[in-house]
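The complex is shown incomplete by one protein chain, all other protein chains being positioned as in the whole.
Every chain is named by a letter (A and B) in the order it is written, and numbering of its residues begins at 1.
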Amino acid sequence: MLLTAPDRLLFSDPNQHGLARDLYDSVKSLPIISPHGHCDPKWFAENKRFPNPAELFVTPDHYVFRMLVSCGVSMADLGVPSIDGSAIETDPRKIWRLFAKHFHLFRGTPSSLWLNHSFEHVFDLDIPLNAETADVYYDRIEAKLSEAEFLPRALFDRFNIETLATTEGALDDLAWHQQIRDSSWAGNVITTYRPDAVVDPEYEGFAQNLRELGQITGEDTHTWSGYLKAHRARRQYFKSFGATASDHGHPTARTENLSQQDAEKLFQKVLTSECTAEEADAFRGQMLTEMARMSQDDGLVLQIHPGSRRNHNATVFETFGRDKGFDIPGRTDYVAALKPMLDAVGMDPTVTIILFTLDETSYSRELAPLAGAYPALKLGPPWWFFDSYEGIKRFREATTETCGFYNTAGFNDDTRAFCSIPARHDVARRSDCAYLASLVSTGRLREAEAYEVAHDLTYRLAKQAYRL
Amino acid sequence: MLLTAPDRLLFSDPNQHGLARDLYDSVKSLPIISPHGHCDPKWFAENKRFPNPAELFVTPDHYVFRMLVSCGVSMADLGVPSIDGSAIETDPRKIWRLFAKHFHLFRGTPSSLWLNHSFEHVFDLDIPLNAETADVYYDRIEAKLSEAEFLPRALFDRFNIETLATTEGALDDLAWHQQIRDSSWAGNVITTYRPDAVVDPEYEGFAQNLRELGQITGEDTHTWSGYLKAHRARRQYFKSFGATASDHGHPTARTENLSQQDAEKLFQKVLTSECTAEEADAFRGQMLTEMARMSQDDGLVLQIHPGSRRNHNATVFETFGRDKGFDIPGRTDYVAALKPMLDAVGMDPTVTIILFTLDETSYSRELAPLAGAYPALKLGPPWWFFDSYEGIKRFREATTETCGFYNTAGFNDDTRAFCSIPARHDVARRSDCAYLASLVSTGRLREAEAYEVAHDLTYRLAKQAYRL
Partner (left out) sequence: MLLTAPDRLLFSDPNQHGLARDLYDSVKSLPIISPHGHCDPKWFAENKRFPNPAELFVTPDHYVFRMLVSCGVSMADLGVPSIDGSAIETDPRKIWRLFAKHFHLFRGTPSSLWLNHSFEHVFDLDIPLNAETADVYYDRIEAKLSEAEFLPRALFDRFNIETLATTEGALDDLAWHQQIRDSSWAGNVITTYRPDAVVDPEYEGFAQNLRELGQITGEDTHTWSGYLKAHRARRQYFKSFGATASDHGHPTARTENLSQQDAEKLFQKVLTSECTAEEADAFRGQMLTEMARMSQDDGLVLQIHPGSRRNHNATVFETFGRDKGFDIPGRTDYVAALKPMLDAVGMDPTVTIILFTLDETSYSRELAPLAGAYPALKLGPPWWFFDSYEGIKRFREATTETCGFYNTAGFNDDTRAFCSIPARHDVARRSDCAYLASLVSTGRLREAEAYEVAHDLTYRLAKQAYRL
């Protein structure tokens, strides 16, 4: 028995199916462009083996362990590292068995799709994972991880990755990236400039972060002009490690376009402890516009990932810290929020701003109309909870009629689970091909066009949008 | 001619159809679990015949008469009871004819689906209802209602209902439930604790309701601690009549988690006429958290039904009162609204909180991410305007990828139309099986898993979530 059906996601209707399959066949072997994600550059710098099945698949991936937690399994029993010193399970086999016992919880989810894809296509497993097969799985994966062809660089090559972007904070020295460049390995791993910790006044340690930014760059980061210069310097540094984009995770999509005097006053405010929540929000908004203006000069693509209410549960945050599955989307406005930035740079065709959303309702109402008007805007692929078959389908159905395909930016896997990369790109390729086949079968696209668009969505649009 | 196609809702695609039908065949005869609804316990206590076709199908069901009203038929002509003494039609045959003449208005709606199901499967009618057939229908239904097998208890058994929960206010003496228990009939009819009238400071007669609550429980319901004790006592009383859940219909999903001192102060405020709308809202929010804490002790499941703007039209409310089809949904926020309660009890796996929504946009953006993280949360089935084929389909498509099946709570019919119960559960079973078949045919679920999930969605999840 196969864990993954050969024609999965390609529809069951025999009329449509043949074309969907043919379209997919035409793109399935194209190299992977992964312009946005959270893999650890250390893997490729050191090229050491992944420690064990639990640390490969369960404990670092909040997509995965949150499902078990939501059904009553404790994070501690799953070995999720605590930050307050409370005891957690450390036996990877026990963690794996707990995971295996609850694997049915993933039925119908994209996690089940990519996990099964990895089990079958990376680790050659072909029996369903459950309590009975837990040890078989563990032993097989554990054994494979010791083999040379399962080292990070070997997997990178086997996954046919042409470019992989990681994401580093503004204060990162990019030493792992340096180590990759110093090695003989030819894999193209680049960085992305993510300055949230020195842009968001509410970020833990903001004041200290600004001081560090000053030290690193030799700029006076307590004056507005010095602060902006420091950003420009870091952007150049990141560019020297291949960065073609910056990325910004804000609670809202708010932008501001204050005069430089007003921006300077606001900056002085956020340096003090009297900065209000409103001022912090305004400052983040101003910085998006500043970053967009820097893009006009240095060409870095601006990615905006707004709308996540981070660390929703107080207890979980105190015990386990950030990124533990308790980031919950909220309603996100784009139309009024982006206007200041778009008045500043939106009509400049040399700027590229890629918008993401966790609020699907904005696709047809706001994002497609905006991207279908402003030359600077492109829509990023469905993000987070929508990185899935239905999510991609709804995205295409909600946006294509208004902004077409050519205002979108191809696929991002946005993952920290290395083995999921080929699986996620495969899901995107299949979902897009199924959608294209449905356009052809309903007379909305000619067949020859569908092949071109399939190639564009899989490969060309990502390279072009991210300037790769 | 049949009114109801044998393979209705099971898709038309031949590939998918076979499996959908097989899945449905495997669950169609399972007993009905109806853990939330508005049937009148008096029916089963007295076991008297239903008065006539109009009072069985038209006048008490605002789902039904609102459609005719929306197209220009007057409520008075439909015999909807007025509260201001204005004249209404009293001849049930005339009402029935008016209903029959306008029955085409229901084309494409779930009402047409369940009404036709009842006509055919309960009353053996097989010609379409319209002006010409109105009298045939009336005479047939009227004749059947006189037969012993059409008495409420007989229908309950025939409908294969394993458990039926009704809903009673906190001040209800549950005398009808007592009478059922005192009878020799074995039907399992249980109650649900619905304390809106003593929790919502804006409810008609709130002050008097509190006094009654004090008299019934012997507690001083004008002190915060006495008021809470009174709730605890009523919850115990309801539990003694089988209640396993409380239910709360609030305009928003707002919760609060004030200190007990602040809660006491707020309580004193709401006892007075100076209580503002904001304070009333905060108090309702605080009480959700208090109820959740009581759940930690007594195990009652907490159901939250937020987001309906009740009695939208002033004239209709004055003339005809509550529940006349003029309750209109509004946008509902969950992420910020539920945080105080979830910080208090959300990580406790012994608590069950079932969330409903009338704002579909919250499913993929807020509710599935919350239910896919918090152990205390489960998603209730699509409610009210979404208790339908498309509603269920969109619910599954919007939630499954994020929180799976096992953070959902099975089906509720939520009806006051007794004859619609088997029809509504049948629609849910068919819709779910069609969805599962589509997962299998697109390679997202294995066939063996689909059979297990079909059984879970039909039977096990409702029993488990409601602790039945």
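One rule holds for everything that comes next: contacts are C-beta pairs under 8 Å (C-beta built on N, C-alpha and C of every residue); 3 or more make two chains touch, one makes a residue touch a chain.
Predicted model, so just to flag it, every value in this text is computed and none were measured.
K.L.:
Per the definition of touch given earlier, which of A:Met67, A:Ala368 or A:Ala462 contacts the omitted chain?
P.N.:
Missing-chain contact among the listed residues: A:Ala368.
K.L.:
Can you say which of B:Trp176, B:Phe267, B:Phe386 or B:Phe405 touches the chain missing from this structure?
P.N.:
Hidden-chain contact among the options goes to B:Phe386.
K.L.:
Among B:Arg21, B:Arg66, B:His177 or B:Arg396, choose the residue that contacts the chain missing from this document, as touch is defined above.
P.N.:
Here the residue in touch with the unshown chain is B:Arg66.
K.L.:
Mind listing the chain B residues that contact the chain we can't see here?
P.N.:
Missing-chain contacts on chain B: residues 4-14, 66-67, 69-72, 104-110, 112-113, 128, 309, 312-316, 325-326, 328-331, 358-361, 385-386, 388-391, 394.
K.L.:
Name every residue on chain A in touch with the hidden partner chain.
P.N.:
13, 15-16, 333, 335-336, 339, 342-343, 346-347, 349, 361, 364-366, 368-375, 377, 397-398, 400-407, 438-439, 441-446, 449, 452-453
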